[in-house]
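Below is one structure, written out as structure tokens; comments come after it.
Here the complex is missing a single protein chain, while all its other protein chains stay put.
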């Protein structure tokens, strides 16, 4: 397919590379041109402006937050103004349910199609085409994106025709991961000693999912830098999950606890740490740890 | 080994059967004699009184709670009075850290040995010798119990020489499971629709540990009866975890939330449901569900 | 003073009447003209459009929320476009800190002055000029508004030169009231019986502030209609307090609990009840009460 790709951060670079590797004709755009160099060598064309990435069958966006996506979607140079009739905007960023609903409406008004397809996986999964994609939107539009998804993901899950449903699933997933981190943080603070053996016990019995190993290891080693996923972004996602929950009138007390944990971490300068650093706060409250000192 | 086994509930019956199958000489005691019949056919002797189960190298106890264990440990007819010098009391129940510490001291005073060896696994795992055992106590005592553990468990994890350390690990494990149930309950309440597909997505991507499948299935089907593990026991374990945390001065806000969830469930008559029924409370608060109605 | 007054709801009507009674020349505007009738008889002029209320020394706004204030502040017919240079916009609504900051900046750009002066008190206090006003803004601007404040309030408290500081104080005050309601709700659920005597005890010993009496009475009588202050507005204020707290990186776990309480109330159809109805949720969770049934 002839496709634009906007957003060449740690995730987007790998994803665009896999689109190229699968034979798609890719025009990339990034706010800072530097990140595009490696992709040019693999055959990407570079769009000097957002509008120049909107000439194909679809344009995929992979950006940090609502504000970044809005800045490329709206305005004279933006996607909505420049995408041709019937073409598809595939939004792969983790954004709010509200923005997803707004984009669905605006693209429909413009005669364009909108698919929400947020991803699960860290940069190494993006680079190795091992992402999981959660996609929602009109059937024909999601079908049309399948070759793209197949190039980037090990599996794609489809959730109905409302694009924002996929965003809600994505946010709920990050809520579940953060909940796991908090639970581990409290459990380690309770058990106190023999941390490595305790982790080995957990991960070889009931808690065999790899994420317990990933985050448990960070907790045992107290190693939260460099960040695989920055706390600033993790806290944002919890905020977006709670915002969606508020609209839907779903009280989430564990979600509220996570929100407070991230605020505490931020108040002590932890935005750039990995989001698993919230696990330290239970230990800090118990006087075992030094993150707040 | 020549061993007594006290407590033939859904877990203990299977465990005692596996001791017999491994060739140990087992004398069983249960408050109500009925449960012993199947074991007699497999070669068990029946002790009419607790004291009669205390004549061997060790006596294992597998009971519902602190009160049940205290009733067989103390008193004229109890384990402490009747176990011979140097013999071992292997406490496999999920009990409080405080009772474990007390038993360790009392047995030491009586010239006996005490090992805490609580188990992870449901009745089917007990029957098929697939339990996980967490053992702590003096090295020689835990070593001496190894043939028993090998007959009942797929793996035994050793945690230091303080018996109560094993009880703390056990309680922390049940806390982690309950935390997972709560997190799933909130996530399902947030996502709302497509529950089965949502579960399939979760369990085939990030949350591959079997417990997500077990509890997610119960949530999707709203099937909390019959109970594999009764809420009354689950709530008790959260209470014991928080009691240990209080002694250790470890605030556990997620633990506190779980405590409140179980109290809410109990206030609405849910003691006999499976403990995964607390997952329904998030939906009930969101007006989606009927457990409180 | 020659002053406009925009927003003639239950609070604004009484406030505008007191401005007239104090001899000020008042031009009123309300979205629906009906509410203006009683004020016309007291000497008010009616502005057919917002712009027509902006011709004097100052214009006061008393509206339900951010959206309502934005709709009269911005746009061709709005306050910012029509207020003369040097005139003052006195914002008395309970609005977000963010909107207050934005209005301060926009009015400054337009050569106008902006004072935030939210009020404490129920409609009867507004009618009898017994409000408390919390005012913040440039000293000269707040000074200039003193005659207006004196006509409407029993006392005015000044908080610095940043208008949004007054909004933050207002939101914190509503947080404290809601916290009191929650605490009373839990205490009544705990004590269970002798509710009237218990209230008498509380209000005649340690908790002598009138608000304990007001809300305690509602709890004892289970009378949450008609609403003096609707839960929908109370929940909004908690949301605004938490939004300000998030910007300031202040975790407020009690605030989070209140947010979840309001969401639970809304999910069960309680938006139009008095906000003290959240006190019933503790009883409902304890199985004592029927709000969720």
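By written order: A, B and C. Residues from 1 in each chain.
In this text, contacts are C-beta pairs under 8 Å (C-beta built on N, C-alpha and C of every residue); 3 or more make two chains touch, one makes a residue touch a chain.
Here the structure is a predicted model, which means the values were calculated and not measured.
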(request) Could you tell me which of C:48, C:210 or C:226 touches the chain that is not displayed? (result) C:210
(request) Would you write out the residues of subunit A that touch the absent chain, in ascending order? (result) 253, 260, 263-264, 267-269, 284-287, 292-293
(request) Please give every residue of subunit C in contact with the chain that is not shown. (result) 120, 132, 134, 155, 157, 159-160, 165, 168-169, 171-173, 175-177, 179-180, 182-184, 186-187, 189-194, 197-198, 200-202, 204-212, 241, 244-245, 248-255, 257, 282, 285-287
(message) Need a quick check: the contact residues on subunit B for the chain that isn't drawn.
(response) 239, 245-246, 249-253, 256-257, 259-261, 263-264, 266-267
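Throughout what follows, only the chains that are shown with their structure count from here on.
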(message) For the two copies subunit B and subunit A, is the contact made of the same residues on each side, with over half of the numbers shared, or of different residues?
(response) same
(message) Measuring centre to centre with CA averages, how many angstrom lie between subunit B and subunit C?
(response) 53
(message) Nearest whole angstrom, what separates the Cα centre of subunit A from the Cα centre of subunit B?
(response) 38
(message) For subunit B, give me the residues that contact two or more of the other chains.
(response) 253, 285-287
